[in-house]
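Only one protein chain is missing from this complex, and each of the others stays in its spot.
Presenting chain A:
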Amino acid sequence: MRILIVDDDPFAGAMAEAILDAEGHDCKLVESGVEALDALGEEHERFELVISDMHMPLSSGLDLFREMRDRGIPIPFVLLTGDDPEPLREQVPGLAACLTKDASLEVTLPAAVAGL
C-alpha cells in the first residue's frame, strides 16, 4: 500500500515508516500538515492511506484530516496520538483508526493498516 506518514518528530516518523516498510508498504514521510497537503497535491491517488501524528506545531493531525476532507480527498486517515486516543475516537467520526503512540505501535499499526 502507498502510505503518506506525517510526523513532526523525525524519529517517531521514521519508526512508523520502518514498521510499515517491514510489512511491504511503500511509505513517504513528511514533517507537517502543510507538506502533507503538498504531497497529496493534485493527484492524491498516489497515496492510499495517510497516517498522521495528532499533535504537531502549526497544524494538528486533526486539522490535516479536516482540511483533506474539505478538499474532497477521501483517502483513509489514521491518527496517532501520545495521549489517550479514546476521546478523539469519540469526537472525530470518519477516522480509519486512532492509535496510541507507544511501543505497541509495532503491532497495532500493521494490524490497523491490514484491516483497511
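Heads up, the rule we're going with is that a contact is a pair of C-beta atoms (placed from the backbone, for glycine too) under 8 Å apart; a residue touches a chain by one contact, two chains touch by 3 or more; residues count from 1.
Keep this in mind: contacts and distances are computed from a predicted model.
A.B. asks: Can you pick, from "Iron uptake system protein EfeO", "Pyridoxal-phosphate dependent enzyme", "diguanylate cyclase" or "Sugar ABC transporter substrate-binding protein", the UniProt name of the chain not shown?
C.D. replies: "diguanylate cyclase"
A.B. asks: Have a look at A:Gly41, A:Pro57 or A:Pro93 and name the one touching the chain we're not showing.
C.D. replies: A:Pro57
A.B. asks: Hey, which of A:Ile19, A:Ala36, A:Ala97 or A:Val113 is the one touching the hidden chain?
C.D. replies: If we include the chain that is not displayed, A:Ile19 is the one touching it.
A.B. asks: What residue numbers in chain A mark contact with the hidden partner chain?
C.D. replies: 2, 8-19, 21-22, 26-32, 35, 46, 53, 55, 57, 80, 82, 100-103, 105
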